[in-house]
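Complex shown without one protein chain; remaining protein chains in place.
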Amino acid sequence: MALLEVRDLEAQYGWTKVLHGLSFAVEEGGITTILGANGAGKTTTLRAVCGMVKTRGEVRFDGRAIAGRATEDLVRLGIAHVPEGRGTFVNLTVEENLRLGAYARAGRGSLADDLQAAYRYFPVLAERKRQLAGTLSGGEQQMLAVARGLMLRPKLLLLDEPSLGLAPLVVREIFRIVRTINQEQRVSVLLVEQNAAMALRLADRAYLMETGRMVMSGSASELREHDTVRRAYLGY
Amino acid sequence: MPSRALRLGLVVVLAGAMVLPFVVTNFRLFQCAQVFIYAIALLGLNILIGYNGQFSLGHSAFYALGAYTTAIMIDQWSVPYGWTIPVAGLLCLIAGFLFGIPALRLEGLYLALATFALALAVPQILKYFEHWTGGSQGIVLSKPAAPKGVPLNPDQWLYFLTLFVLLVLLVLARNLLAGRTGRAIVAIRDNPIAAQAMGVNTALYKSLTFGVSAAYTGIAGALSALVIAFVAPDAFDVFLSITFLSGIVIGGLASISGAIFGALFIQFVPNWAQDISKAAPWAIYGVFLIGFMYVMPRGIAGAVRLGAARWWRRRAEPS
Partner (left out) sequence: MDILIQQVVSGLATGGIYGSVALALVMIYEATDIVNFAQGQMAVVSTYIAWSLLNAGAPYWAAFLATLAISFVGGLLLERIVIRPVEGAPVLTVVIVCIGLLVILNSVLGWIYSYIQKPFPSPFPDRPIRIGNVYFGAHDVGALAITVLVLVALYAFFRFTTLGLAMRAAAQNPASSRLCGIRVGWMLAIGWGLASLIGAVAGMMVAPIVTLDPNMMAGILIYAFASATLGGFTSPGGAVLGGLIVGVIENLVGTYVHFIGTELKLTVALAVILIVLLVRPSGLFGRAAVHRV
């Protein structure tokens, strides 16, 4: 059974409809990616799953219907959303940012252990733990954002364009860590990306999105071989 | 088109305003003149806050300056009252412009504090210059009578005078805000840096807006001195500024009609509150204030605009 199952999802900002009834699923323990051009609605899809925009349609998480629930409650079910733009608390220290990631699971498990784990995945954060998060570089802030998401001990990690504005080397590093996390902690991942080449290498299932609709889906390798995807998104 | 309906409505309202003085009591006329005066002051404040985005809690000071200019000119030098009104406006224009220059360095809350200090200082300064201002006793004037040959009593005359001034200033404000200058003023509110980049001299425009806003409020103050026929320092304390602020928010920020709605509110709602509860009238007023904000967070003008838009959309849809 899929961990996250979305059916006929629609979403709108004010009067403008942005998602036009799309369906997809994230398998338990897997990495799923949604690809698409600028403005396709990828970010909106993640927001819709997390109850951050007005939506219609069915969203099931872990067998439970969650459409229409408040964001804060979904976090408590184990959905960690690493938002577009990273959502760093710039005036708090790195460690405070991480502590906030664990806010919703207060009491469950040791905070110190999780901080240890986060610093093990991202050693650069350990060096900077007393520094204001706003003073981190873009790549470091992205690592902080992922680490903050992990602090929840989530079942599902939603990643919104972690590659945005980062050097290829840093992106590769982050993706490597995401895979490790996925394997070690059995966290399922839904990754939204424009960087199709990288995403398809990491993911096992993939969806292609255009103007608020899913236009293609399959295993990551299938999409990689597909002519349209190759020409439009991989560029060879 | 809605504009035709609007024009028709305006004509009806104006016609009503012309007939009114001959059918209601003098006290009601006095209240109406007050509403017109408040509307002028609110218009001035709205140009500053609503359109230009500069904050002021100090407009009671300009209102006082206008009122005292008129009162002193009549009381000390026996100047015909008609002349005192433009003088008050001009004086406030200059004072506002000059105050606007240091205000350029201050933004938001800091400007609020500066203007707030101005409002606080005014009653005390007025009391200090006792020789001219009459100290706490203030200055008593006599209500101006209608010019010879005009068959109106003083209240009717003042009603028409204030209405006339209001209409002139409304039209001026409308023309000012609809043109190039208006676009620059609004651009400064929405995006000062972009406005500057597009070649708007923001410093000059901001100080000028401050001046114009103060001039409107000063003219309102001058008229109020005539209508009430009395000025005293404590009438111009900081609560007057807060009343003006409530007036423009209740009426609707950045809207010309909002000034009139706001004026009606600050003139009549305290009276109603008094009628409802003699014991705690201001509690009732506060409830009205909060209630209005709940129902119309963008003021009365905002609610009317929204309602009209809905109505037109519904009419436009084929049934």
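Going in written order, the chains are labelled A and B, and every chain counts its residues from 1.
Criterion: contacts are C-beta pairs under 8 Å (C-beta built on N, C-alpha and C of every residue); 3 or more make two chains touch, one makes a residue touch a chain.
Keep in mind it's a predicted model, so treat the numbers as computed, not measured.
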| item | value |
| --- | --- |
| Neighbouring displayed chains - absent chain, whole complex | A, B |
| Touching residue (missing chain; options A:L100, A:I177 or A:M216) | A:L100 |
| Selected residue (touches chain absent from view) among B:F62, B:F116 or B:F210 | B:F116 |
| Residue among A:R128, A:R148 or A:R224 touching the omitted chain | A:R148 |
| Residues from chain B at the interface with the omitted partner, ascending | 49, 102, 105-110, 112-114, 116-117, 120-121, 124, 191-194, 197, 242, 245-246, 249-250, 253, 279-283, 285-290, 293-294, 297-298 |
| Chain not shown, touching residues in chain A | 50, 52, 71-72, 75-76, 80-81, 83, 87-92, 96, 99-101, 103-106, 148, 152 |
